[in-house]
Structures are given as C-alpha cells and as structure tokens.
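Missing here: one protein chain of the complex. Every other protein chain is in place.
As written, the chain order gives the labels A and B, with residue 1 at the start of each chain.
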Amino acid sequence: MLEIRFHGRGGQGAKTASQLLAVAFLEAGRFVQAFPEYGPERTGAPMMAYTRVDERPIRLHAAISEPDVVVVLDPSLVLEQNVTEGLGSQGFLVVNSGGLGSRVILPDIEGIVLAVPADELAEKSGTRHANTVMAGAVAALLGEPSLEQLLGAVDDVLARLPESLRLHNRQSVQEGYTYGVNALRTLDASSAKKPVHPAPQPARDTQAAHGPKLGRAGALIRPGDYPVPLTGGWRMGKKPAVFLNRCVNCLLCWQFCPDGAVVVDGTTFLGFDYAYCKGCEICDAVCPTKAVVMIDEESPVGSLGQLKEVSAS
Amino acid sequence: MANIKEMAAHSQIDPRFGSGHSLCRGCGIPSIVRTVLSSIPGPVAVINATSCLEVATTRYPFTAWKIPWMHVAFENSAAVASGVEAAYHALKARGELSEPMTLVVFAGDGGTYDIGLQALSGALERGHRFIYVCYDNEAYMNTGIQRSSATPFGASTTTSPAGRAAMGKPEPRKNIVEIVAAHRIPYVAQAAMSHWQDLSNKVQRAYHAEGPAFLNVLSACPPGWGHEPRDAVRVVRLAVDSGYWPLVEVIEGHWRLSYRPSERVPVMQWLTLQGRFRHLFQPDQEEALEKIQTIIDDEWERMTQRDAQSASWFASEQARRWEVLPTLPDSWEPRLGEPMWEHFRKTPNPA
Partner (left out) sequence: MTPRLPFHTPGVDLHHLRVITGAQGVAHAMRQIDPDVFPVYPITPQTPIIQTLSQFVADGLCHTHVLDVESEHSAMSAAVGAALAGARTMTATASQGLALMVEVIYLAASLRAPVVIAVGNRALSGPINIHGDHSDAMLARDSGAIQIFAETAEEAYDFTIIGTKLAEHKRILLPVMVGLDGFTITHSAEPVALLPDSAVKDFVGPYAYPSPLLGNQAGTYGPFSMPDSYFDLKYQEIEAVEAALEVFELVAEEFFRLSGRRYQAVEAYRLEDAEAALVMMGSHSGTAKEVVDKMRDQGTRVGLVEIRLYRPFPRHAIEQALAQVPRVAVLDKASSPGTLPPLFLDVAASVANTSKLVSVIYGLGGRDVPMAGLQDILEGVLADRFPPREPGYLFGNKVWHKEGKSWPI
C-alpha cells in the first residue's frame, strides 16, 4: 500500500489534489481511497488530505499516520507543523517552494526531498493554485500514474470548472509532471520508485494528552489558561505594513480587522501583530490615507510592521 | 454612543473577544461581534447558536471568548437565552448577583430565519430581556454555503446552484425584520458590518430596551459570496448604498431609516463584486437583473414611506428617550488604564 499525505491550507485544493491522484491511480489499475480531514477551519487554516493506493481493494478506514509520501502545498506550513511526522526514513517529501523564504528550512530526512516551484509553474499555466502542479510532480516522482491518466483525472475531478480553467489546470499538471521527471534525473531514480514502509511508531495517546486536564464537559473556565493558536501562518504572500507618518489614527483598520491583529495602545494605532494577521488586506482596503501597504512576506520590517518613508514619492 | 476610539479602549480594558480563532481570512463576523460587545457597558454573557462563529471560535481547548459564553445547539439559542434569563432573575432575587448583566445571543441567518425561528418567536413573545444579534451572511456557511431563506434572489449557493437550467435561488429573501417587528418588541433594527457607528448606536438602544431587542446585521463572507477578502467592507457598504440593505430601526413599532445614502448606487455595482451573482452577467439574464433592481426599489420605496409616516413620532417627547446620549465629556481623551473609562461604565441608563 502507498499512503500519501497532503498538507495545505483551506482553499488551496489539497482535497482536490488527493482526489486527482486517486482518480488517476484508478485509471492506472490501482485501488484507491481519498479523504480529507475536516475541522471547524476555514479558508487559510491548516488542513490535511490523504490518498491511499493499493493493488487490492482498500478496506482500511483509518487516518494515515505513517505516510510514504508527504506533499506540502504551502511552504509556511513547514514552520507551523511537523510535516514529516510519521514519515519513514525512506519517505518522500515534496514541498511547494513557491515564495519559500530563508526562514523556511526543509526538514532533513533520509528519503527524497523535492522542492517544486509550484506557485511559479501554476502562474505560468494560468491558475492560482499549486495543487495540480504538485499532483503532477508527485506522479512523476512515483513513476505512476502516467501523464495521460492524470490529465484524464483533471477532466473528471474538475468537470464543473469552466473549460478554460480546466485547460489551465491540465497545463499545470503537465508543468508539475515535467518538472518532476526532470528532477528525478538528478535523484536516485531506483530508490525513488520503491517506497519502503517505515518502522511502526506507537500511536499518539490522546487520553494521556487530554484526559487528566479535561474540565467538566470541556468547559474552559478561565479562558486565559488555554493556549491561543497563532494564525499568522494563514497569510499567503503579503503582509500589511504601515507608514506611521501618513496615519491619521482613524482606527478604521482596527475596526475591521477580523483577527484582532491591529495593535492599538489606548486609542493610538501602533501597527500589526503578525502572529495573528491572516493577510486579508482589509486594513489596506479601508485605510483612508494609504498609510497601510501590503508588502512581501520576506521584506524586512519592524515587529509591528512600521515602515520609514525613504523619500517623498 | 461609542465611537471607534471608545470601543478600541473598551476592548483593551475589558477584552471580550480575542484573536486566534479560525474564522476565514476576511470574515465579516468578528467586527460585528467586537462592535456589539464593546458597545455594551457592564458585564455580558453570550449564547451562541451553532454556526461559523461558534465552531471557529471554540475549538477545544481554545476559546476566543473572554466572557461567559455558552453553546447548546443550532435551533435553540433564543430558548437557551430564555432559560439563562430566567435563571438570572432567580439569582438576582436571591442576591447572588451583584451587577446587572446583559445577555447577548449571536446566531447566523440559518439559526434565526429558518431553524431557530420558532424558538426566537417564542422568546420574543415572552418578552425575555436580551439582545439577539443575527449576523446575516445570507446562507448556511458553516456547512458549506447552502441556501437559507436569507439568501437573495438569484444568488448561487451549493444547494441553489446556477446551471444551464437554473439561475441561482429563484425566491427572494425573507424579511426577518418585519417578522420580528410583528412581535411588537421594543426595539428591532437592521444594521451592516460596514456601518459600525450606526451598528454601535443601535446596540446601545438595544441595551436600553426594556425587553427583547433584535438586530439583523449584514456580514461579509468572502468564500460564500465569492469576493476577495479585502473587499469585505466594500461589498457590505455597497449593499447599503444601493438600497439593497436599508439600515432601519423599529422603535416601539415606529419605523425609520437610520441612514440614507446621498444617492443610491445601481445595484449592479454590488452584484458584480460577488461570484455568487456571476452567472447573472451572461447575455440572457437581463430579466433577472431587472428583477433584482425592482425588488430593491420596491423595498426602498416601502421603507421611505414608513420612515415618512413615523416622522412625527420621532419628533415627539416619547421618542426622545431613545436618543443615545453621549456618555463622555467632549474633552475626554481616553488612555489605557485611566479611570475615565469608569465614567462610561457607570453612566446611568437613560431609558
């Protein structure tokens, strides 16, 4: 059995990618299964999807904890999560390196790590999503399914999309596939085609994790005592910054920021809290004086996102 | 009246709703929640119906709520609030509660217009004192954008999809404000997330109402409406400025427009921003577009007439007590941690 785990964010198409591979593998004569992990999360939140492939009917309906292949659709997830959890020493890690900044260091694993500039390739193909590129690259890496089978799967899974968008996605699958084939030449091809099962690891004991601390009926009595998840990783691409000299302190950005990421001291605007900012750009959209600008994630900026005006422009 | 600065100060001195939730990028709900909660002086307890807001803000063991908050189910938040209010009176009678507390219900349009309507109607008729806030994003978003009776005519949702043989939802939306107003409760209003000052004023009137108060607040939903997250405020503002979403109040049965755009913009401007109406811009859909404009024009006409009819009442002495008084001296320059804020909290109820 081959087990693939996709890490993505809500809206990035991890579920679609997992289905795409499943449909294509079926076309290649394999038994398959594809399923997402559902939570209360919304667009931008980390989520996972899975594909199982086997030579015989798959009866297993359990989560995949020891994947053979891990596909990361959003490089920022490498910072937030242990994406290689359960990935054996012979495993494959395929990461979208689009916008991959210096802050992301790919995990050092014994198996194959392939960085795919999927954002770039997607853009080149006319789509916004890297998921189909990544599916193409994974197929190339595994040597199966074939490109034709993948393209057939695109038509099947994305049948509801307008013709033009479907064509773009066919194109991006192809880009990913080609990239994977070329990358393989520089890798040890024989080992890449034979995923080996890692040694089994003990299952995580949720009882031990939660049991003794559980409040009655899960009531969270002193909310301050519980961890607050950081949502800064949801940003895709840009982050807000501010030229304080242009700011008239109207606090409209504070008013409309969905994530409480606009920092105000008393009634004075100070800047942005990148730990929570999801990058929705509303602050930029509502700022009456254009004091807010959206800048690249990698651009250096002070902790609150304060910028200095370089010259009058 | 609470202006932005007061609300900002309030939310630091007395934080009620925080960061770290998993509502979508660009979701309109948090700004409504924060505006409502920071416009209410004194302690607040919240009852939340099953919805995006509920699941995304309380994933165990995380919570974004820093005040008493309870969720029981989807269709019963008004009933749960009835019970909490009854308990509140019992505890107060026994002297177990020192401070008065405001009870706020947050529910989506599904939990209000549809499955929760019966419980809401019952609670309104019984006259429980709470502020019921329906954040209306015009569909069941939590379960994946299915149509609700708040979904507007022509909008495509996953259960009223546009296709070769269908142009989105064939029925116009239900007018919940009229339905609620028919219960003759003291205060009913319609507001929008974009018009925060209007919303804040309305929350304060609701706070002063001696009985149930109801607010229907339009909230943007980028994935559900199909717009860029950054356009969340703009799209709601256009709903108001086109007259699609009139900002109204019904005070003791008297209707008025609380805001009148200087010039109503064509509804097309609002429609074109949203993917859920994309199919209406095919060549053969002029009729549907016209129908949308007609629905809006008729509704606007009705509202302006009602507004005119109530003019004399609003000029009367009786209406005066509903004016939300400025609660702070003009010279007030709030700074964190200063006792000035106490002034706001202790301002007596003018009602």
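Remarks
Everything that follows uses one rule, which is that a contact is a pair of C-beta atoms (placed from the backbone, for glycine too) under 8 Å apart; a residue touches a chain by one contact, two chains touch by 3 or more.
Note that the structure is predicted; figures quoted are calculated from it, not measured.
When the whole complex is considered, the residue among B:11, B:76 or B:274 that touches the unshown chain is B:76. Touch with the chain omitted from the figure is made, among A:159, A:217 or A:310, by A:217. Interface with the hidden chain, as seen from chain A, comprises residues 39-40, 206-207, 209-211, 214, 216-223.
As for the chain not pictured, it touches chain B at residues 45, 47, 54-55, 58-63, 65-73, 75-76, 78-84, 86-91, 93, 96-97, 101, 118-119, 121-123, 125-126.
What we mean here is this: only the chains that are shown with their structure count from here on.
Chain centres here are Cα averages; for chain A and chain B they lie 34 Å apart. The part of chain A that touches chain B in the complex is made up of residues 10-11, 39-45, 210, 218, 220, 223-224, 226-231, 234, 250-252, 254-261, 264-267, 273, 275-276, 278-282, 284-286.
By the touch rule above, chain B contacts chain A in their complex via residues 4-5, 7-9, 12, 17-31, 34-35, 52, 55-56, 58-63, 65-66, 196, 222-223, 228-234, 333-336.
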